[in-house]
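Below is one structure, written out as structure tokens; the observations come after it.
Note that one protein chain is taken out, while the other chains of the complex remain in position.
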Amino acid sequence: MSNEIWVFAEQQEGKVRKVSFELLSAAVDFSKKTNQAVGAVLLGNGLQQAVKSLTPYADKIYLIDDPSLASYTSDVYLINMAPFIKEHQPSVLLGGATSTGKDLFPRLAMHLQTGYAPDCTGLTIEENGKLVAKRPLYGGKVFAEVVFSEARPQMATVRNNTFLVNENLKKSAQVISIPSHTDPAALKKKVVGLEKGAGTKLDITEAEIVVAAGRGIKAPENFKIMEELADVLNASVGTTRATVDEGWRDLKDQIGKSGKNISAKLYMAFGISGAIHHVLGIGTCKTVVAVDTDPNALIFNYADYGIVGDLFQIVPALTEELKKVLKE
Amino acid sequence: MDKVDVIIVGGGLAGLSCAYELADSGMTVIVLERGDFSGSKNVTGGRIYLGPLRHYLPNLWKEAPLERHVTKELITLLGDANSTTFELYSDRFNQEPYPSYTILRAKFDRWLADLVSEKGVFVIPQKNVNDLIKEGEKVIGVKTEDEEIGADCVVASDGILSFMAEKAGLRKPFQPQHFALGFKEVIALNSNIIEDRFRLGEKEGAAQLFVGILTKGIMGGGFLYTNQESLSLGIVVGIHSLNQREPREEIYKFLDEFKGRPEIKNLIKGGEVMEYSAHLISEGGIHTIPKVYGNGILITGDAAGLGLNMLVTVRGMEYAMASGVLAGRTIKMAKEKNDFSASTLANYEKLLNESFIMREMSQYQNTLSILENKRLFSKYPQAISDLFEKVMRVDENPKEGLYKTIWETVKKDFLNFETFKDWLQFRKI
Partner (left out) sequence: MEIYVLVKQVPDPEAIVKVKSDSELEIENKYFTNFFDEIAIEAGLKLREKFGGKVTVLTVDNKKVDALRRGIAMGADDAIQITDPALEGSDQFAIAKALATYLNLKDKPFDLIFAGRQAMDDDAGMVGPAVAELLGIPYVNVITGLEVDDPKKEVKVIREVDGGKEILSCSLPALFTCQKGLNNPRIPQVMNVMKAMKAQIKKVDLAALGLNAEEVGGKAAKIKVQKYLPPPKRPPVKMIKEDFPENVKTLVKLLREEAKII
């Protein structure tokens, strides 16, 4: 196989996102089996740092560094990416199942007339380079292994934390600079503003640990104890639709069917009853802890560890205990 | 105001059965249901007797999503560390037409709603009816959050707390002693595991009832029904009897402790709780039945207090469905005369009185007061299990004669004035 395995290296403000490194690490593993080169595709403006951070993870970096790419829109990325994908015909193109990935990939795949598997939770490759993608359907009630037709590249977006970052990679990628194709007249939409979410916390889809509280927390100001717990664990704070609908929390932190799917290593639910709509969003979390006053709360069906108890007692005590233990 | 012929409030069994009866009448019939779909909030232990219903709804049962036909009846008397189970199997339960089935309401109600929709009735979910519209004493329509809809006749099928019957002035608020509270879980299990554990053939079902320590002396009991691929497990307790108790108990704990008993634990092992619900049960019996008709309105099912609690079996589904059908028949008759006044609708009461519903309701009219007897829920189950245990037990001490063992217990636990009184009472059931 001569065609390459590519990863769309998504950057935010010049910093490559963790999921891209996860996927590059997986791609390097795949490449050993298929004997293909690994390429990172990097678009944006002012990307020296990003290029440097990617160098150990790929054989080649396809770089378009141009002012027109300073902020992401699917149009400008598509115009720039499509031509050189057609030219190089990679065998695989992977991206994170981030808001950008989920925005760009379907349109790009349609444009390239190729197959695309969205929001995957597992990928394997066969020696002949055929990708097998595993993805949840019906909110995770079943999974499907999907394979691709003959069209190339085989495209997939993959959830955060599906693969581990391999920090021992020591490749030194060759940088291939590509001129921008941006034709300002052809651009149909533009970003006119950006509102950053409060704080520096990772998005709940990215965080390795997510702690969440539902209606059981009773009032918006009580989320303070959740923030304190999150700080000790370097976690992000999630929630249920009930509190979002009450206006206590922002929609971006809602876990579940009409919110986000998370794949955290540890998910802790406090005062969350465990409605199917909610737990469909945590199916791929590795370890789940539930704390609820109601011993019959359905959330315990989906947990690894459970405590029947009052969150107002448990959360502060847990914060203190963790502080103590993690200091050691 | 927009107008239709008939508005049925509540898409439970009573409302949908009434709609079914009216489906081919040529009238415009709407069913307003506050849940997201019919059955979404309805709770039933899960057993329906088809015997009487086959006359009222002859064509319904072939396709109906029933779970298993009950071939095995079990009654378990639960002591605090022992229990005695009586098991009845009968070939007669295993012959078509089967007398009774287990049932899951969410599935069944939804199916029935689809069926009546296909027949042209408008079943409209997400509609909470919050008032009746009256012209003098005459009910002429209903109000929802944002609409008023008129009708020749309104049928209140809105379940146990029927707000409609109260609004129509037909019913006074019920008293706590007229209610029991039911808690129930549906536990998913493979059908072959269910058949093995209960020793059942394919499609055959078991109905197991429990009295004794599980309700801690409170009037009530437990039930376990086998569905096709799940078990329905629950506890029913009388609210009045619960309220009288000091200190107050958290009832959900009863269900937890019940599930922890080896008798149950091993039956539900490996199962996954799919559903947990709590619901009121009407058990006022015949004494609480309101006036079931008024000018332009009929009341059916639980809304009309048509429910019975006999020892630990709860009955209500057959009454709901049959009363729905009778209400439908009455409306058809009224339509012919084009008269929906109270005097025409009174015919519904007559039909009810002639039916098995009222016959049963009066036959069992004394059960409730008898059921308030605490000994039934604590002493007797314990004594019987203890006796049985003594008879069966072998240890290093020489065993007393069987006769003596039994006689001692009978003398101590059963031959006294209280038991004699209880016995006289029970004969009224």
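Should a chain be cited, it is by its letter among A and B, assigned in written order, with residues numbered from 1 in that chain.
Following the convention adopted for this analysis, contacts are C-beta pairs under 8 Å (C-beta built on N, C-alpha and C of every residue); 3 or more make two chains touch, one makes a residue touch a chain.
Note that the structure is a prediction, hence the values are computed from the model and not measured.
Of the listed positions B:K127, B:R315 or B:R329, the one in contact with the omitted chain in the full complex is B:K127.
Touch with the chain that is not drawn comes from one residue among B:L32, B:L53 or B:I103, which is B:L32.
Although one chain is not drawn, its touching partners on subunit B can still be listed: residues 2, 4, 28, 30, 32, 36-37, 110, 117, 122, 124, 126-127, 144, 146-147, 149. By the touch criterion stated above, the residues of subunit A touching the omitted chain are 12, 73-75, 98-100, 102-103, 106-107, 109-111, 113-119, 132, 134-149, 151, 188-197, 202-203, 205-206, 209, 233, 251-252, 254, 257-259, 265-266, 276-277, 280, 283, 286-290, 300-309, 313-314, 317-318, 321-322, 325-326.
We take it that only the chains that are shown with their structure count from here on.
Residue ranges of subunit A in contact with subunit B, taken from their complex: 294-296, 298, 301. Within the complex, the subunit B residues that touch subunit A are 185, 252-253, 255-256, 272-273, 276.
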